[in-house]
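One structure below.
The other protein chains are all here in position, but one chain of the complex has been omitted.
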Amino acid sequence: MSRVETPDEASGAMIRTKDLRKVHHADGTDVHAIRGIDLVVRPGEFVAVMGPSGSGKSTVLHLLAGLVPATTGEIWLRGNRLSELSEADRAVLRRRHVGVVFQFFNLISNMTVADNVELPALLAGASPKQARTRREHLLEELGLSDRADTSPARLSGGQQQRVALARALANEPSLLLADEPTGNLDSTNTRDVVRLLESVHDQGQTILLVTHDARVASAADRVISLFDGMIVDDADIRPAYDSKNTIGSILDL
Amino acid sequence: MRSVLLALLAKESAHGYELKQALEQTFGSAYPSPNIGQVYVTLGRLEKDGLVRGEDVTQSNRPNKRVYDLTPAGREAVAEWLDAPSDGPRLRSEFFVKLTLAPLAGAADRMTLINRQRRHCLNLMRGLTEPGHPEERGNRVATLLVEGARLHLQADLEWLERCQEALT
Partner (left out) sequence: MHATIRWIRADLRTRPGQALLSVSVVAGVVTALILAITMLAGAMDPWKGVFARSNGAHVWIHAPAGTDLTPLSHMDGVTGVSGPYQTTAATAVHEGQRAPLELRAMGSELPEVGRPVLAKGHWLDPSRSGGIVLERTLARVLRIEVGDTLNVRGLDARQHDLQVAGIADESDQGPYPAVTPGLVWALPGTVSGIEPDTESTELLIGLKLSDQSASDFFVQHAVTVLGGDRVSRVSTWHQVRASMEVDSRLLGLLLGMFGVVALIAAALAIGNATGGRILSLLQDIALLKALGFTPAQIRRMLLLEQTCLGIAGVILGIIAGSVLTTSSLSQRLFGSVTGTATAPLSLGRLALIAVATVATVAVATLLPAWRGSRVSPTSTVTAEPPSGRLSRFARVALLVRLPPALVLGARDAFTRRMRAIMTIGGLAIPMVMVTIALGCWSTLDNFEDHPEEIGLAGALIARPVGQQDYEAATVIAADRDVAAVYPEEQTDALLPGQTRTIQARALGTSKQPYPFPIHDGRMYARPGEAVAGQGLLDLLHVHVGDRIRLTVTGVPVIIHIVGRTIEPSLSGEVLSFGMDTLQQSGAPTSRLSYRIVLRHGAAVDAVRTRLLRESADKLDIQTAQNPAQRLLIVRVVILGLLIVLALIGAANLLTAASVGLRDHLRDIVVLRAMGLTPRQVTTALVAGTSVLALIAVIAGIGGGLAMSTWLIDLQGRTSGIGAGIGRAPTVFGLALAALAALGLAALTAFVLARKAISIDVREVSRF
């Protein structure tokens, strides 16, 4: 990773991809999960990625996080070209600059909530004391301070996702990536998580999440629609302010 | 019915009976089969509004048939109709009709239609949760209404995805 200012850093793009492609090889057949995606995300943007199952949404997220390598094409994350980095280098990049929230299995099963939230800070090199301070702050903000010593298995789904978010934000990452963060949650918990995301976004966090939930997607500034491994639509969301009739127009009262 | 006939005529001129046949062929048993009288009445109204133009064509051993054609105004109306997103329960019928007929109309490609409709749904959804909305005030009835609206919008979006998969 050279320190010459790349065009991305100059222009400030958080994510940039160029003709990104990913092919899975399974059981002798090739599955083209991503068929050429060009994408730019600016710092502070809140982007939602939607699409039917099989459209490659999760794969895009995994690629952007550096969890899997792309087959062809380029990804620049904060100006770092991911194809140049080894698996270990991507891990190091991820631990400092990317927070990831998955749909399931977000928490290490044999560690308490506190340990889980402190882990990223420790990993990035913070001292145990610093990690603890940050953890206490985060859990308090999320209203989970009393659960600090519980094991994840004892938490409800909504609590688990909130802890996962706390953990993802522990290192104040440049980018928050979330894969169906509300996929398993009921409506109330979904609302809470959406509010959390919105508040974090208000503080300037760049967010890219994958979802099939319209409510979650509509909280974003920008919705990208994927279909069959390609982007078919990329639009900004503006609230329909003729909202007096909004409900009426939907429900036909 | 009006917009449907206009869209059908956008492709080529036809007389009433052909239009009825076209309706039946395109939509099959899903669309209620219109009786020919309704078709002629709607055509008449359209002509009166200046959106179509009828012309009698003489036939040798049959009564004359009236062939209809779109006027420029009519073409504009079709375009507007296609462009404007649909709402609520009319979505399924109207939007679906648009989606099916659009290629016939030579108008915007299906994907664009779907995209546009999707954007609209998302914007509506966003509008439901903006501050100042009844939900914020903790009004239980209003909250239920909002929830209902949300669920419908979610269903509509998923249906849009199905359409996308099937028709493009």
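All chains are identified by letter, namely A and B, in their written order; residue positions are counted from 1 within each chain.
We take it that contacts are C-beta pairs under 8 Å (C-beta built on N, C-alpha and C of every residue); 3 or more make two chains touch, one makes a residue touch a chain.
Source: prediction; values computed, not measured.
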| item | value |
| --- | --- |
| Visible chains that the absent chain touches, using the contact criterion stated earlier | A |
| Per the touch definition above, residue among A:29, A:53, A:110 or A:188 touching the missing chain | A:110 |
| Hidden partner chain, touching residue among A:16, A:78 or A:94 | A:94 |
| Residue among A:47, A:70 or A:119 touching the omitted chain | A:119 |
| Absent-chain interface as seen on subunit A, which is shown | 58, 62, 65, 67-68, 87-88, 91-92, 94-96, 100, 102-112, 115, 118-120, 122-124, 126-128, 131, 151, 153, 167 |
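The rule we apply is simple: only the chains that are shown with their structure count from here on.
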| item | value |
| --- | --- |
| Partner subunit A, residues of subunit B touching it in the complex | 87-90, 111, 115, 118-130, 133, 145-150, 152-154, 157-158, 161-162, 164-165, 168 |
| Subunit B-touching residues of subunit A, taken from the complex the two chains share | 50-52, 187, 194, 212-215, 217-219, 223, 225, 227, 232-233, 235, 237-241, 243, 246-247, 249-252 |
